[in-house]
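Here the structure is laid out as structure tokens; the discussion comes afterwards.
All protein chains of the complex are present and in place, except for one that has been dropped.
And now, chain A:
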Amino acid sequence: MATFDLNDDGLVVIVGSGAGGGTLGTELALKGIRTVILEAGARHNMEDFVNDEWASFAQLAWTDMRTTSGSWRVARDFPNLPAWIVKAVGGSTVHWAGASLRFEEHEFRIRDHYGAMSGANLLDWPITRAELDPWYEKAEDRMGVTRTNGIKGLPGNNNFKVLEAGARRLGYKEVHTGRMAINSEERHDRGACQQIGFCFQGCKSGAKWSTLIAEIPRGEETGNLEVRPNCMAIRIEHDAAGKVTGVVYADEKGQLQRQKARIVAVAGNSIESPRLLLNSASTLFPDGLANSSGQVGRNYMRHMTGSVYGVFEKSVHMYRGTTMAGIIRDEAHHDPKRGFAGGYEMETLSLGIPFMAAFLNPGGWGRPFTSAMEQYPRMAGMWLVGEDMPQETNRITLDPAVKDKHGMPVAHVHFDDHPNDVAMRNHAYRQGAAVYEAVGATVTYPTPPYPSTHNMGTNRMSAKPRDGVVNRFGQTHDVKNLFVSDGSQFTSGAACNPTLTIVALALRQADHIAGAMQRREI
């Protein structure tokens, strides 16, 4: 494992060690490029993870202050928890469930395909599905995604079997146990899934891919990667020519340090990345770094989400086994006849009793609530995840009043559902309920969105500098040695879960950065 000097100005410095940052750092190290990852959270081992929802949340989740506004229900129910993401080495890939799907071809060009939509800010990506396909292939192989590379699907658990039976009765065709970055058989030194059922709590068996266990250690082995846990980036600095020169961060003791850099890559997830750029405003960049377009922090997407739980006469025990290995893809296409643009996936989901109580109907109480809780062993559950429309006003800003313990303004998250999101959610609630009713559900619960687990779009890619923050390689339009490497690059959110695309983009970006460094362009 390497340790690099604070004054070494030949390094790539990455902020964040999650899907984007952890992958980029490892890939650069494998290519022989000396890299430091600054990670705000602590480093845990697989053995330290706990099969206990609240204890695990306390161990892993980002609970530093954030503030909210807007008409979304999360702002009312969880005003200081707009997002459920991780603050630890590995980032949200420690929490994630492993669903790994490619965007559809048209989902890269929504402005073209869906047309102009009032109130929304649609834009086409500057890259196509065909361009990303080789990187998707690489990512799938690396992450060991089931149903790719000859890897068999995971076995279906009880929750999946209910979903599958209902889906078939309804006439849905594309129903299976998903494309999951969870080993169905031993692969790349990691064992097969033990059906533990605490995928969100950091898989204790190592079957689930995360940058913590599957990437970063490989990068560290090369001697080219140093990961610094408990180091929170506060500000990115630049020289008079407008090139970035380093990152100021608070170390584990809260002391400020300055790490010099040849290149800086921001990968703090879509809330923290724009916060860091905005907080790096200077006389040269008065609206924040890389923000000449005014788009930093805008077009925040979080997916149209919701859940449906169905109750049956007999037991399901949905919590047994892999949390999200089950999918119906028949509604994922774009079919405006349904009354909205874009599509959605239905994926199995289960929560334990503690989280079910918190999320089933936040704020709910009394007999209707407790009667639902008492159906727990007879419940099946699904998560609805669909494309939400980028809107300029859905936005991360620096809170004008609230600061964190380092004196850095906290992120303020504003979100309103677009009418398209609402129409899609209502359709998804109806179809989700129909799936369970088809196999005898006695009651179904349309459950509101949880705090955002999929955060995207706040530093989006654009062909033209005025429409977005980064170019087709995630390089900022304004500063050539500054990159964005996480989900905030997304120009659109697509119907599917984002992480495979984040990883594919990071691998592609590593290739680009290595080439540009070799050619001495940066």
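We adopt the following convention: a residue touches a chain if its C-beta (ideal position, glycine included) is under 8 Å from a C-beta of that chain, and two chains touch if they have at least 3 such contacts; residues count from 1.
Here, contacts and distances are computed from a predicted model.
Not shown: a single chain whose UniProt protein name, out of "Acetolactate synthase 2 small subunit", "Nickel import system ATP-binding protein NikD", "Protein FixC" or "Twin-arginine translocation pathway signal", is "Twin-arginine translocation pathway signal".
Residue in contact with the omitted chain (choice from A:Tyr300, A:Tyr319 or A:Tyr429): A:Tyr319. The residue from A:Arg169, A:Arg218 or A:Arg338 that touches the chain not shown here is A:Arg169.
The hidden chain makes contact, of the residues A:Ala2, A:Leu30, A:Ala281 or A:Ala358, with A:Ala358. Only one of A:Leu60, A:Ile271 or A:Val439 touches the absent chain when the whole complex is considered: A:Val439.
Although one chain is hidden here, its contacts on chain A can still be listed: residues 50-52, 54, 155-158, 161-162, 164-165, 168-169, 193-198, 204-205, 314-317, 319-321, 352-354, 356-358, 363, 365-367, 369-370, 373-374, 376-378, 439-440.
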